[in-house]
Each structure stands twice: as C-alpha cells, then as structure tokens.
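Notes follow the structure.
Excluded from the complex is one protein chain; the other protein chains are retained at their positions.
Labels A and B are assigned to the chains in the order they are written; within every chain, residues are numbered from 1.
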Amino acid sequence: MRTARRLDGRRVLRFASGLDVPLANLAAAGFLLVLVLMIMAYALGVGATALGIGDALRAVVGAGIGDGQAFALWQVRLPHILLGFMAGWCVALSGAMLQSLSQNPLADPGLLGLSQGAMVALMVLLVFFPGLPHGLAPFVALAGGLGVAALILFLVGWDQADGLAILLMGIALETTLSAVASLLLLYTPPETSYALSNWLAGSLFGASWSVIAGFAPWFALSLPVILLVGRSLKSFDLGDETALALGENVRRSRPAILVAAVLLTSASVTAVGPLIFLGVIAPHIADAISRSTGRTRLVLSALVGGLLVVAGDTLTRANTSDVALPTGLAITIIGVPLFIATLRLRALRTVQ
Amino acid sequence: MLAATDLTVSYGKTPVLSGLSAAFVPGRLTALVGPNGCGKSTLLKTLLGLMRADTGSVTLDGTPIDRIGRRALARRIAYLPQETHCPDYMTVGELVELGGHSRYALMGGPDARDRNLFRSALETVGLTDQAHRRVSRLSGGQRQRAWIAMVLTQDSDILLMDEPVNHLDMPYQYTVLDLVRSLTRGHGKTVVCVLHDLNLAAAFADEMVMLREGRTIAAGPTSDTITPETVRDVFSFEADIFRRHDRLVCLPHRDDAGSPAP
Partner (left out) sequence: MRGRGLVVLVAAVALSAAFLANLSLGASSIPAGKIVAALTQFDDTDYDHVVVAYQRLPPALIAIFVGAVMACGGCVLQGLTRNPLAAPSVLGVTAGATLFVVAGASVFGIGEAWQGLAAIGGGLFGFASTLVVARMAGLSRDPRGLALILSGAVVSMLYASIATALLLASPSRRSDFLGWVTGNINHVYAERLFDFWWIGAAGLILLMLLSRSLTLIALGPEKAASSGVNVRLVSPLALAAVVVSSSAAVAICGPIGFVGLVVPHIVRPFAGDAMTVALPANALLGASVVLAADIVARSAFAPYVVHTGVIMDLVGGLVFALIVKRFYLSSGPRRFA
C-alpha cells in the first residue's frame, strides 16, 4: 500500500493488488464519516425529553440516567438515528446505481415511482393479507418495485436516450401510485392508519429495534453490492456496446444491478416509507465534495444519503416538539432546491 | 483467425445479413466497404457478439465466439463503436485505464505491465501530455485518438473499428488511418475497419471485403478486389479505377445530367 499517481496525475492510494483509490476521495469519505458521527452525537441530545448531548453520550458508554431519559435515549433517539442512517444509505446507493445504469443523472428511485410501487405492494399486503408473516414484507415490496421497473422498461425501453422523458413517465406513475396508496389507506384499521399515513410520507415515526433488526440484513447486503456493482458501473458510463466490448457482460449485469437497486429501495421503503429526491441529490452532493467513480462514488453517495436523513430527522425533531414532521417531507423540502441546482448544473454542462 | 460463416442477422423482421461469409487475414488491415445499409456495421457487431446471428457462426481460431466468455473475448477482440459516448467528467487517463477492464480482478487493478501498456498506448496515439485533460474538452481528432488508445490498452490481437474517421476533418482522417495502419505493420494487430469512403479504403486497406445487401460481393487483397466490375456490382455506378502515386483511386463517371451514371 503506497501513494502513487494515476495516468491523469491524480494522487491515489494504491494497494498491492493494483486497486487504487484517489486520496481526495478518501479524504472526502473521512470528512463525511466524521460529519455523520458528529451529527449523530448531536442528535442524541435532541428531542422532547430533557436529555442533553453530554448525558446522552455518557449514558451510551454506560453511565446511569433516569428511566424516562433511558427510554427516550434507547427506545426513541438511538433507533431513529440508526434507522435513518441505514435507510438514507440504501436509498442514496440505489439512486447512484440507477443513475449509472440508465446513464441519466436525474434518475431517482422515488421520482421513477419504484418506491411508490414498493409502498403500494406493502399496502396491498397489509390490507388484503394481514395474516401473512412480517418477514415477507421486504420481498413483497421488492415485487412492487420490480413491477414498476418492469412497467417503465416496457413503456420506455432500455435504449431510450431521453432521460427527461423517462423521468416524466416515472413522475406520472408516482402520482398514480400515491393516489392508489391513499385509497388503500381507507381500508386499513383506524388504529394503524395514523402510523401508516406517516409512513406513506416517509417517516422514522415507527423506528424501533425490531424494525432495525428486520432492516439490518438488507443494509448489510449493500456492502457486497457496492463491491460487485461498483466495478461494473465504471464501464457502463461508456455506453452499452463499449461496455460489452470491454468484457462487461451488460446483458447479465444490468438486470442484476437493477434488481439490487430496487431491492435496496424496497427494503428502506419497508422500514421508513418512500424518501423522494434523496437518491438523486445525494450522489450529486457527493460529486460536489469530491468527484469519484465506481465503488468510491457509491460509498460517498451512500454516506451523504445517511447524513442527510439523520440531519433532516434531527432538524424536524428539534423544531417541532409537539408533532413529528415526516422525514420524507423534510427531505423533499431540502431536496427540491438541490435537485433544481442539479438541473441547472446539467444545463450549464450541456452548453459547452 | 476471425471468420464468419454463412451469417444471417436481422433487425426484427428486416434481414440485414443474409448468408454472409468472410475471413479476416491476421496481421492485415481489412476494410469493409459497401453502400449505406449493406450491413457493414451489423457485421462488425455480430463479429463481436453484440448482435446475435439467426444462423451461421463467428469463430475465433475455430472456436465459436459465443462459447468464449465476454471477459475472455474482450482480451482477444477490441471494438471501437461509430458513436462513442464518454461522460463529461472522464479524463483521457481514466478512459485509457478502462481499456484493461477485462484483466482486473474483483479486488484488483492495473499491474505494472498494464501501466506500461497505458503509457505506450498514449505514446502511440501521441497524447502523452494530454492524459490529465477531460475527453470532452479535446478536439475531434484528439478524442478519436484517445479512444483508439483505450482500445489499444485492451491488448487484443484483433481490433474492430466502425467508421473511425467518420466525423473527422480530412487531415485528421489521414493521421488516424495512418495510425490504424501502423498498428498492423508495427504491432502485428489484425484490424477490421468499416469505411464508407471507397478512396480512403483503397488508400489504406491491405484487404477488402465488399458487401451489398448483406452478402459478400468480392473479397481479397485490395488491388485485386477493387475493379470497375466490383464497384458496379456493389455501388451500382460506373467508375474508373486507376493508380496515382502508387495508390488506387476510384473516380465515378458522370452522365450528362451531372449525377453519377446509374
């Protein structure tokens, strides 16, 4: 392991296997990681119960606190923070993968309707088959997300070069599916409909250790996905034919990557509901911090995604003491201006 | 040797290649020529397995290419598409390093030999001092040379190129084709090149495969293959074929109305 220079002069950390990572990317990852930890620590001290950062941090490492405070810390704040990070990580990762896959820098699992497909499938499960075991939920969500992905591919095709038209198609499906979800909401029992309507808007409202335990395997799955997919994505950027000619079996890897992206989205929809715009803005923020490709871009995007959700959730908890503002709403409100900035950058680039 | 036998390929119901056979002589520059829509690009894509043949087969040293995995095939045959697509963030260096994609292990990257290859490829195309620049900022000729460098680092014996000089200005067309020809002479590569300009093909190619409506009309060494008769058969016009400065020139006749005689 040593530092070296790439062909184009970028300084990299090079491993014995020949693998190298630009130093700037490593620095960015370190910076994001520190930021995430700092926000997490800050978030531990935010909420309705009086429990400051200092006491919260001491309690995490073993100091004693009151029962009410312990409940707020262990059953509310910590699950919120961890689940938020995991969900944001997965959605942002999915967005970065979809963008490379479709060569469309504006692709987003929420805007393309994939999240809403997963959501509607879950609602159908809840309303019509309430007896089925909860462990099935991520698979049902996956089926819904894949259904929408198949529909878009059927309507649009892989080879459609027009990213904006695909996005509009996705927005159309997203609107329809959201309406379907509000119809299904009518048929849910009244005692769950408040929690469900929160979940429909994308919310950490239901965060608990059991939700985290259900989500953990899918979150863990993201690591091998990054390793396997990141390598392929580099060649995808050069177009299908070139990728095939370079030895990337696009016909096999593309459906596999799509399934992986939908899976990550569906798992996070199961846990926290849809988070729209996160998948499109996180990779662009990562690019703004440090330009990267392949695996590094996936990791940086995922870190930014986790960071944004934890930050958004903390903000809403800090400002609305009596009501829980759904995190998805906060993400949309932060996300749209950033998305517009992305549109602007895209427009500026196409001028040259 | 790369060879196609009795290939039939179609887009939906439209047949593009119908029973085409061709073999490509190792170490030589072979040009595929023919009128628009005769199946030149389709042939090239089928040779690499980018399109599937309905019947017939493409073999590499006797092995059908669909029995060779994509990664193994990428080490034997490289391909330069007609329309290249490069994201605007990518530098020349990054593009060239992607040429070794098929050789890198899952957790690996280019080794010392690969890195030497990158440098010599950039040297061959004359872009050594441009590796830090973005591909999107290069001139048309430089960009095409960057792509050729990428294809070279794939380190395959066979190169397939689809209209490598299509969008280039005349001087660039000659530089790039000189470069392509030097790959056969200096590096021992087999090059198959789609060229729609018959005069460019005549000037640079060692071998010629002339296509029309998905069939081979004539094939062989350039000087034997381009004749007034084959040109008539392939392009449906009368032309004088003569030598000037030791190069074959094809000059179409014109009828009284000023357009090429049918």
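FYI, a contact is a pair of C-beta atoms (placed from the backbone, for glycine too) under 8 Å apart; a residue touches a chain by one contact, two chains touch by 3 or more.
Please read these numbers as outputs of a predicted model, since none were measured by experiment.
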| item | value |
| --- | --- |
| Displayed chains contacting the withheld chain | A |
| Residue of A:A150, A:L183 or A:A318 in touch with the missing chain, whole complex considered | A:L183 |
| Of A:L26, A:L57 or A:I171, the one touching the omitted chain in the full complex | A:I171 |
| Chain not shown: contacting residue from A:F85, A:W199, A:F236 or A:F339 | A:F339 |
| For subunit A, residues in touch with the removed chain | 155-156, 160, 162, 164-165, 167-169, 171-180, 182-183, 186-187, 201, 276, 319-320, 322-323, 325-326, 329-330, 332-333, 336-337, 339-340, 343-344, 346-347, 350 |
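By definition in this document, only the chains that are shown with their structure count from here on.
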| item | value |
| --- | --- |
| Inter-centroid spacing, subunit B versus subunit A (mean Cα positions, whole Å) | 43 |
| In the complex, subunit A residues that touch subunit B | 6-10, 14-15, 17-20, 103, 227-228, 231, 234-235, 237-239, 241-242, 244-249, 287, 291, 293, 349, 352 |
| Residue ranges of subunit B in contact with subunit A within the complex | 45, 48-50, 69-75, 77-79, 81, 83-99, 101-102, 104-111, 114-115, 118-119, 122, 131-132, 136, 154 |
